[in-house]
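A short worksheet on the structure shown next.
For this view, one protein chain was removed and the others were kept in their places.
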Amino acid sequence: MSLNKHEMAALVARDIEAGSFVNLGIGQPTLVADHLPADAGIVLHTENGMLNMGPAAVGEQIDPDLINAGKVPVTELPGSAYFHHADSFAMMRGGHLDVCVLGAFQVSARGDLANWHTGEPDAIPAVGGAMDLAVGAKSVYVMMTLFAKDGTPKLVPECTYPLTGLGCVNRVYTDLATFAITAGGVVVRETFGISFDELSSRLAVPLREAE
Amino acid sequence: MSLNKHEMAALVARDIEAGSFVNLGIGQPTLVADHLPADAGIVLHTENGMLNMGPAAVGEQIDPDLINAGKVPVTELPGSAYFHHADSFAMMRGGHLDVCVLGAFQVSARGDLANWHTGEPDAIPAVGGAMDLAVGAKSVYVMMTLFAKDGTPKLVPECTYPLTGLGCVNRVYTDLATFAITAGGVVVRETFGISFDELSSRLAVPLREAE
Amino acid sequence: MSAVKICDSTAEAVDGIADGSTVLIGGFGLAGMPVQLIDALIEQGATDLTVVSNNAGNGDTGLAALLAKGRVRKVICSFPRQSDSWVFDGLFRAGKIELEVVPQGNLAERMRAAGAGIGAFYCPTAVGTPLAEGKETREIDGRTYVLEYPIKGDVALIGAHRSDRMGNLVYRKTARNFGPVMATAGRQVIAQVSEVVDTGVLDPEVIVTPSIYVDRVVAV
Partner (left out) sequence: MSAVKICDSTAEAVDGIADGSTVLIGGFGLAGMPVQLIDALIEQGATDLTVVSNNAGNGDTGLAALLAKGRVRKVICSFPRQSDSWVFDGLFRAGKIELEVVPQGNLAERMRAAGAGIGAFYCPTAVGTPLAEGKETREIDGRTYVLEYPIKGDVALIGAHRSDRMGNLVYRKTARNFGPVMATAGRQVIAQVSEVVDTGVLDPEVIVTPSIYVDRVVAV
């Protein structure tokens, strides 16, 4: 059985070590927070200037001055800290975050990431913090469906969409399989409702089985 | 009559506009603080990380965590603020200070400053914040005796000591005269116990009289 | 000369902003957005502006209203396209506004450089992407960097929480965002705050934007 987005989020969460500092990108990656064990001391960063962000705010908790990068009202946890944008992105660019989790349009076999622009000629470009996140974290995990709605693979030999970052992706979590992007190529870590051979036949990227 | 260091400090203070943000270098420039009018809203910066520094601490005021750039215990005034070294020197380098007052070994006719190193071959070089101050403030005022103990002038056509900064000095306050370093040359603003002609004869720098 | 002016009105706070100015506008979403100062700028009438802000306006108010009046020649931002950025979208598609898209961290760091007297810096962000096209690159210690230049403002409009009478500022939670950086990068810095308190009330340890950076303050 292929995974739904919550199951994918749970897989990502499973691979985040206790005590990690983590940035969860806008959209599906925010679901990862629901699966992080409360006692693991994992600290969430939001690039608009906060560490140890808590869950989404509800009801009277909502404070317009306390939002995440997706502009959703959130809460603070004990031990949180605020800082300005230059400090926040210095923290990212300086390699201090252990993991960031991002969505993607495409990931290449070398770990190139395309997640900010579909390349359509009339699209208005908008990048936000995507490139900063891609280049900064020690590990970049991508969470996406393996195939686009039109059936084309999103794990590709070369990205055709405009790039967000070069060779930055370490792991890819999809509905059908999880992958590690390694110096030796793309390794299939596990599959869901699909065989390794079928997966190989549907992707143009050479795959290796995990040992 | 030539001026003593307190009188020189008073002259510098007279030329600092109300509301200015000012850094007073280590040594004689610190005397300027004694002559700043209390109601002028002049804010002192110390490059080790503080704005609105107060007078030297005495007795029970002394706190080892509250010192100035000369490592002398000081006090805080209402409205003071603390920041770290990178922020403090960014403030200087970014041109936010209105005035800094520095001592000097030599100042050239073009406003080059030499105040960190006598150039003796066995001297151990030590620069501290001198070069940062020279390059950062909107106006750099130098306070020094006009002649060294051996009688040689310290306002010179070209500095022979190692430079601190290029073309950075705007005004020079000495025991015998005050000078403005302008694009059109060195202007004598006022003299003390010496005539313009005698001053001209004792300096190798072409001088102009103030209009 | 540098002392802060505590203004009685937002009109007084934005008085004198010149046509053709580069205006840094703080805020991320509505947090820290100097909405009343933008409204006053619309009233004030300055035009041919370059606006530097994270987004390019939402709905029909604030920055979007400034754009709608045709006052903005160019927007420098990280994320213009949002679900409610129809004003910007329309102007852009009609060719009536210039756009420079800058990664969010580069936007902050380039303003930080302007405020810190840094001439330019080598940044790893955007290497190999369309946003680095035409920019100088350099390999340092085996990694490729793009040369990025400062973004200075003629004016910065920021939203803070409290100011004292000297202009020392503190912010609230994630509303801090771009305010402290823009305060260093603007030649003239104008802050709207919830409250002006007496000097000495704010703890010197917690001041985020020291008074040296602030020119005008208005309580809204």
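Each chain carries a letter (A, B and C) given by its place in the written order, and its residues are counted from 1.
Convention: a contact is a pair of C-beta atoms (placed from the backbone, for glycine too) under 8 Å apart; a residue touches a chain by one contact, two chains touch by 3 or more.
Treat the numbers as computed from the prediction; the structure is a model and nothing was measured.
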Note: the excluded chain touches shown chains A, B, C
Specify the residue from the set B:H117, B:K138 or B:R189 that touches the hidden chain. B:H117
Need a quick check: the contact residues on chain B for the chain that isn't drawn. 46-50, 63-68, 71, 76, 82-86, 88-90, 92-93, 112, 117, 122-132, 135-136, 162-166
Could you pull out which residues of chain A are in touch with the chain that's been left out? 17-21, 41, 43, 45, 50-52, 76, 78-83, 90-98, 135-136
Interface residues of chain C (partner: the chain not displayed): 109, 113, 116-124, 138, 140-141, 143, 145, 149, 170-173, 203-206
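The rule is short, and it goes like this: only the chains that are shown with their structure count from here on.
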So which chains are sitting against chain A and chain C at once? none
Cα-centroid distance, chain A relative to chain C, in whole angstrom: 28
Geometric centre distance via CA averages, chain B-chain A, whole Å: 54
With chain centres taken as the means of their Cα atoms, state the distance from chain B to chain C in Å. 34
If you look at chain B, which of its residues touch at least two other chains? none
Per-residue multi-chain contacts in chain C, two or more chains: 112
